[in-house]
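Just below is one structure, and these are the notes that go with it.
Yeah, one chain of the complex is gone here, protein chain that is, but the others are all in their spots.
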Amino acid sequence: MKNSIGTGVILTLFGESHGPAVGVVLDGLAPGLPVDESAIEEALSRRRPAGPADTARVEPDSFRILSGVYRGRTTGTPLTIVIPNENVRSADYSQLERVARPSHADYTAQMKYHGFQDPRGGGHFSGRVTAGIVAAGAICRQALSSKGILLGTHILRCGGVEDAPFTDVASEVARIEARRFPLILDLEDQVEAAVLAAKREQDSLGGMIQTGICGLPAGLGEPWFDSLEGVLARAVFAVGGIKGIEFGDGFGLAALRGSQANDPFRMQDGRVVTATNRSGGINGGITNGMPVLFNMAVKPTPSISRKQQTVDFVEGKETELGLTGRHDPAIIRRICPVVTALVAVVLCDQLSLRFGTDFLATKL
Amino acid sequence: MKNSIGTGVILTLFGESHGPAVGVVLDGLAPGLPVDESAIEEALSRRRPAGPADTARVEPDSFRILSGVYRGRTTGTPLTIVIPNENVRSADYSQLERVARPSHADYTAQMKYHGFQDPRGGGHFSGRVTAGIVAAGAICRQALSSKGILLGTHILRCGGVEDAPFTDVASEVARIEARRFPLILDLEDQVEAAVLAAKREQDSLGGMIQTGICGLPAGLGEPWFDSLEGVLARAVFAVGGIKGIEFGDGFGLAALRGSQANDPFRMQDGRVVTATNRSGGINGGITNGMPVLFNMAVKPTPSISRKQQTVDFVEGKETELGLTGRHDPAIIRRICPVVTALVAVVLCDQLSLRFGTDFLATKL
Amino acid sequence: MKNSIGTGVILTLFGESHGPAVGVVLDGLAPGLPVDESAIEEALSRRRPAGPADTARVEPDSFRILSGVYRGRTTGTPLTIVIPNENVRSADYSQLERVARPSHADYTAQMKYHGFQDPRGGGHFSGRVTAGIVAAGAICRQALSSKGILLGTHILRCGGVEDAPFTDVASEVARIEARRFPLILDLEDQVEAAVLAAKREQDSLGGMIQTGICGLPAGLGEPWFDSLEGVLARAVFAVGGIKGIEFGDGFGLAALRGSQANDPFRMQDGRVVTATNRSGGINGGITNGMPVLFNMAVKPTPSISRKQQTVDFVEGKETELGLTGRHDPAIIRRICPVVTALVAVVLCDQLSLRFGTDFLATKL
Partner (left out) sequence: MKNSIGTGVILTLFGESHGPAVGVVLDGLAPGLPVDESAIEEALSRRRPAGPADTARVEPDSFRILSGVYRGRTTGTPLTIVIPNENVRSADYSQLERVARPSHADYTAQMKYHGFQDPRGGGHFSGRVTAGIVAAGAICRQALSSKGILLGTHILRCGGVEDAPFTDVASEVARIEARRFPLILDLEDQVEAAVLAAKREQDSLGGMIQTGICGLPAGLGEPWFDSLEGVLARAVFAVGGIKGIEFGDGFGLAALRGSQANDPFRMQDGRVVTATNRSGGINGGITNGMPVLFNMAVKPTPSISRKQQTVDFVEGKETELGLTGRHDPAIIRRICPVVTALVAVVLCDQLSLRFGTDFLATKL
């Protein structure tokens, strides 16, 4: 499926960083879902560069819905959103057509597309393409929310600053999204300072992020290849900067014994719950009704201004690269709404497959 | 696709732990690939319980190929392997139909299948089902090997014992598979001792494993939803015990700066290589020609003999569970060949999509 | 997907005519559906050769369910049925490895599989493989029936004999399946005589068949690529002998004007119906609640005993072929239950996608 994901609800991504537009087709949504353009705008604004800790390229993200919405509601047919690229600097990209940024996709794109890829601003590999995901996710998220399913993503760790993990997803999502940086605790200034410090040294920062979902019914996911873990992992690894994912206590579980790692079941108000949630809400690939929690490793942005050793892959010789251009010293702030959006799309897909295409729109 | 994975080469899994058989259909293989039954046997033997550190249920794994092979070679039509369940103990499973093992799939299966699931020995969720994966993977692996693509999986960490990470995949794979436990260093006795210690305390152990692949061409994978990371992650999360995956330095990259994390490109013997391999051979979702490396977190086996707090989900009341039955105190030894097999299938799929259905069989 | 079909309910086919077995994996069925082995047997018996008008190779079709059924009901996990090949005549097939039967798949198999295909009895292209479809379809059909959805297939035309088209699917399905040949009218002797006449002349017969489905809800299918017509057509063209399909009046509509071809809507007992059903129950790719009706062209069996002009494709020279072996002089009788089974699987898939995975099992 390449640039598409999903079976019942299917997202297809298109666009290049410096082409006319980026965008998304979202097929299979239930008919009758409200499409709130201000919610899309708000989600896009959370992804937008917002200060010295982000890239200097700020796009207005003035999206346009081309299909699939009628009288403010989804029709059930493919919903297309196009977001024109407006702030494109007519730079000279001839260098990046032959000199590979270390740990970026320049060289692998060359090996895959034989020199026909659009190299301007990273082309189809650019983070710019995630704007379409965020727009689509905003619609999905609203549909989920009407069923009591809430989700969000925050910075768990960045530049030595450590946020608290989710303990009450529903209330913490609101708090995260009210801040300048997606954090549960009041650590915005500290994170920003760390990013700016890296930037001053012509360098970049990575970090860890965490996604939390509450309100999901138990019984979602499949035992083997469509385990919810597998489906979510495949989705989030679409984002180039993500290099690891762990569910619940993840790598921490590897060092425990079963008696420490297992989540004892209990009854609470007539419902089955677990006393702890080290499994991150998933057992055997299937939700158990507890909040779904997972952490992701975000590598530091590979585009840095410092001189780096690399190769000219057209001539096949070693060279040095000192990037100018506009780059994020850290994408961790901007990656959070992208992951949330991707996860929202995946959940709509899963719920549609399980409960039918109309499920999210029932009782309008 | 649920119990299937792949687009060009498609694996479909079936079977229950105590049903008549487990097995696999492998569709889309190139015609003319040699099918070496002894290689399948050998792979199955690496997955088979082999001593006091494993479960007491030892199956002969006497597989039978039902279709897709003619005169010792693949026909190109679906290849079906059936592995009968022979050592099935006629135990009383009525307890597991209503009492959920903590962190196991008993409760989630109930929520998904409404009580119609086969509870005997974990049913379709049982590790027993991975025998089919291993058999299919053995065929794929042989095809890969004929193209110079080698891969393997070893225990990286278990019970306080730490193995060396891959530094030269090709030679280390052979070493790993020559040992009783899949380890690069000579640490078999230490790992076994750790597992037996846990077993004595009616407990279980988790750990970390690492997979290495060498010989892959650069340019494999897709920029977004079929990134090689996403595709591999989806595959390995099929294994219930895996709760995390990281590529290259993974979570370690989160704490670095770009200047530390980036892999500088260099020329070596006329080929583009990277000086370090913190990216694990993948940039932007696509192989860069360096070895692909990734680590996985394996949680401790949830089935332990110690008394645990849990619920009777049919009656909706709290209860205690003290398991008898036959269980692995650690699955980490047996999970390694399963992951290798899954990855081999995924690679055949990717190569088939990229280079055509006959690629793996060319120049017979 | 090659040998698989479906998205929510997925059928995977395997096996060769003279290999150990043919079979099927049916994944995604709702849990809790009753699996009546006698219904499977009965469906298989309708596909089985039954007299001088069929091939002399009669297989007992003693199937075995390997997975996915527990206590007589579907578990919701993959259901595997294996049907061993028992009556395999150890003939000399070396001729068919190089001499192509005209209009059969021998030559195309060679071009696709490069000589590695199993040529014995047609290998994976054999009608024998449809036994798996019929077994899977019997389970699906029973599930549909519990929701009031009935379907069947009959011979519409064969050897100059013409049956009546469906006018009341529900009652006619029962009548069809009570006869030796699937016919609405009492024309069994006439059809049999026509087939035997062709057989005496070392020749074969084709014909037309019709499938009818009643009880489907309106609103099933998609506007473009998953139109119900497209989905059903893709399914039935799996059967090698089928060379054409038309929905409702099909090719007859091509000669009409809109005022003649359109089906006027009417109200009947508070429900929207159409006065005529020239559209075959489908408008714009989606069911309208009327019976779904479609006709298929079945070409005459290509394997005939008469001498035919052909080529030796290994040596690349012209030659003659006079078949011995056991062949059906007409497959039209045996193809009907296969098409019914395929359609039953497709309908379960469509209903599962539309109404959720549990739909067919609700209110057990």
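Labels for the chains are A, B and C, by order of writing; each one numbers its residues from 1.
Simple rule for what comes next: contacts are C-beta pairs under 8 Å (C-beta built on N, C-alpha and C of every residue); 3 or more make two chains touch, one makes a residue touch a chain.
What you see is a predicted model, and the numbers here were worked out from it, not measured in a lab.
K.L.:
Per the definition of touch given earlier, which of C:Met1, C:Ile65, C:Val88 or C:Ala170 contacts the omitted chain?
P.N.:
Checking the options C:Met1, C:Ile65, C:Val88 or C:Ala170, the one contacting the hidden chain is C:Met1.
K.L.:
Mind listing the chain C residues that contact the chain we can't see here?
P.N.:
Interface with the chain not displayed, on the chain C side: 1-5, 7, 13, 100, 102-105, 107-109, 111-112, 124-125, 129, 157, 198, 201, 203-208, 217-227, 229-231, 233-238, 240, 242-267, 270, 272, 274-275, 278-280, 282-289, 297-304, 306, 308-311, 313, 316-318.
K.L.:
In the full complex, which residues of chain B touch the absent chain?
P.N.:
With respect to the unshown chain, the touching residues of chain B are 7-8, 77, 223, 353-357, 359.
K.L.:
Tell me which stretches of chain A touch the chain missing from the display.
P.N.:
Listed in rising order, the touching residues are 1-4, 10, 12-16, 19-23, 25, 27-28, 31-32, 64-68, 70, 73-80, 82, 112-118, 123-124, 358, 361.
In this text, only the chains that are shown with their structure count from here on.
K.L.:
Whole-Å distance, chain B centre to chain C centre, using C-alpha means?
P.N.:
Those two chain centres are 38 Å apart.
K.L.:
Using the touch definition from the top, which residues of chain B touch two or more other chains?
P.N.:
1-4, 13, 112, 124
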